[in-house]
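Only a single protein chain was left out; the remaining protein chains are all shown in position.
Think of it as A and B in the order they're written, each chain with its own count starting at 1.
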Amino acid sequence: MGDTPAVETKALTRVFQPKKKKEGKSVTALDRVDLRIEKGELFGLLGPNGAGKTTLLKILSTLLLPTSGKAYVAGFDLEKDFVEVRRRINMVSGGEISGYGLLTVRENLWMFSQFYGIKSKDAKERIDSLLDKFGLSDKRDEKVRTLSTGQRQKMNVVRGFVTDPDILFLDEPTLGLDVNASRVIRDHIVDWVDNGKDKTVLLTTHYMAEADQLCNRIAIIDEGKILACNTPENLKKMVRMNKTLTLDVTLLADKSVLGAVKGVDKFTYVDDAEKNLTHLKFVLTDESAVSDIVSDVLGNGSKIVSLQKTEPTLEDVFIKMVGKGFE
Amino acid sequence: MSDGWIKRNVRAIRGRAYPRVIGSTREPSWMFFDVALPLLTVAAYAYIYKFMNAQAQYIGYVVIGGAMTAFWLNVLWSMASQLYWEKEIGNLQLYLMAPISRMSILAGMAVGGLFETTLRAVSTLVIGVVLFSVALNLSHPLMLFGIFFLTMVALYGMGMMFASLYLLFGREAYHMSNLMTEPVYLASGFYFPVKQLGFWAATGASLIPITLGLDAIRQLFYPTKTQDAFLPIATEALILLALCVVFLILAKYSLDYMERLGKTSGRLTLRWQ
Partner (left out) sequence: MAVGGDIRTFKNAAWLGWQMEANWTDPFLFATYSIVKPISGTLILVFMFMVVTGGHTTGPYFSYMYLGNALYMYVAEVLFGVTWVIHDDREHYMTLKQVYIAPINFSTYILGRSAIKIAITSAGVLITLVFGVLVLGVDINLGSVDWPLLVAAMTFGLGCICVMGLALGGVTFLTAKHSMGINEGIAGVFYVLSGVIFPITALPGWAQSISKVLPITYWMEAVRRALAPGIMDQLGHSNGFDITGMVGFNDMFLMVDLIVSAAIAFGLSILIFRYADLIARRKGKIDWTSAY
């Protein structure tokens, strides 16, 4: 990772004033946001609706000016050197309806590539390759208006990659996509960052699992403020939640020994005579207790039907930080 | 991989023109309307003059003016206010994020629409001439081309300036375009010699490039009807040249200024204003 970060903001603030007083009060969408994203990072931005994610992306993509503070993309000042910034970025939003219904997928993508000065031959090769990767080859010559929502979104994502930007802003790119399509896009994002030279992605998403899986670091934003910014692992550690172990075993007569296992904070059980099962739940202070518990259960002549260990998730982190889940 | 600034913007013009050109070929229904519609207005006004037993050249003026409306409407609706629709469907923000001049996007729209516009203008002229037995006498075709070229450059420059309003405003700018349609027909003398408005009104109207362009074109087709001319052709050509420069410069500054205003106020990509 180089010295110049891909994205840097310093006390970035954006306040929206209503046109007329009767339209309501002013809204502080971003409140002194300090952020630093290094080159080559896949950076996630998590926050509820109205947190300021899209506002931040609009500023970084030169569509909006901040009210105060500074922002730099690829080392260039967003306000003064926006042309240089634009040469190095691209943005894809979820649920985009941009494009022209009358053009084919290929034509639409080619048109946008021309705004970035890409030679037609190169653009077409890139487009075909990306369409193939995203499973849209058979739709290449279909008119955009015939595409389904998911196909259209895939096309939008392809548009983001066609220009091969240094920094790609993805605003909920997998919105509305099915599981397979989402997976293809995520895999491509990771590949692109890992295999490219100093390629950076700033990704906003509502899907915790997506952020957890993809991002090197995540910032949690709410009401325009960054509440936390760290790796997913470190974020989870901030939430002092114990791990739990849930076991379904064949009816266990003697459970007394289980409560005394070292590393177990709490222990509850429910016998289900009808199903000949005992449901056991342990709150663990030490993960190494798992093996002792399993040995004791088996030693008592019982069989393990199912076993599940739960850890604090990003959702737990989010709820703790923000105080609510996604609306 | 990227070329210099000029190549990039030339590519951008080509890219933006493409949907217009392709759209014309894939949805050819426009051909009928772009040929038939202007003729209806031309016919209506021609019949008024006929009913009032006006001199023959007035019907010619109506036909020429009717043909030129194609370019005014193209500037107003297919370029300036087109940004409003681009904003609504989400294309505008993609254009604005790209490292190209905004004038390239608008130029692309203009170039792409030229085929339709030219067909509309030529068909109105030809059919109008045939239907109403208009006698046109053109002795200086090169001068006609020159006047036409200057008029178009100045007109499209003015259109780019108007387009900048759409970076800040939404429906307001759209309704302003609506508002400008008929007053410009009136002020620019599309259907009567602009001289009829009086010297000062005609002078003010000359700020709209098509006013002097139309007047000069009519003089070229009716060289003996000098009583209907506002200014000599050479004077009008010089003024048009000046307007070309002025409007192109104003367009650049106005687009930059409005974009900055839009980004500051947060209305640049705000839909449904």
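One rule holds for everything that comes next: a residue touches a chain if its C-beta (ideal position, glycine included) is under 8 Å from a C-beta of that chain, and two chains touch if they have at least 3 such contacts.
The shown structure was predicted, so the numbers you read here are calculated from the model rather than taken from an experiment.
Student: Out of A:Lys10, A:Lys70, A:Arg145 or A:Lys237, which residue would touch the omitted chain in the full complex?
Tutor: A:Arg145
Student: Among B:Tyr49, B:Tyr95, B:Phe132 or B:Phe247, exactly one should touch the missing chain; which is it?
Tutor: Residue touching the absent chain, from the options given: B:Tyr49.
Student: Using the definition of touch stated at the top, determine which of B:Trp85, B:Phe145 or B:Tyr253 touches the missing chain.
Tutor: Spelled out, the listed residue whose C-beta touches the missing chain is B:Trp85.
Student: For review purposes, identify every residue of chain B that touches the missing chain, sorted by number.
Tutor: Residues 19-20, 22-23, 27, 29-30, 32-34, 36-37, 40-41, 43-45, 47-54, 58, 85, 88-89, 170-172, 174-175, 178-179, 182-183, 185-186, 190-193, 196-197, 272-273 of chain B touch the chain absent from view.
Keep this in mind: only the chains that are shown with their structure count from here on.
Student: Round to the nearest whole Å and give the separation of the Cα centres of chain A and chain B.
Tutor: Going by mean C-alpha positions, chain A sits 48 Å from chain B.
Student: Flag every residue of chain A that touches chain B in the complex, lowest number first.
Tutor: That would be residues 14, 16-17, 58, 61-65, 83-84, 86-87, 89-91, 93, 96-100, 102-103, 107, 110-119, 122, 159, 164 of chain A.
Student: If you look only at chain B, which of its residues touch chain A in the complex?
Tutor: Counting only chain B, the residues touching chain A are 1-3, 7-8, 11-12, 14-16, 18-19, 22-23, 26-27, 89-91, 93-100, 260, 263-266, 268-269.
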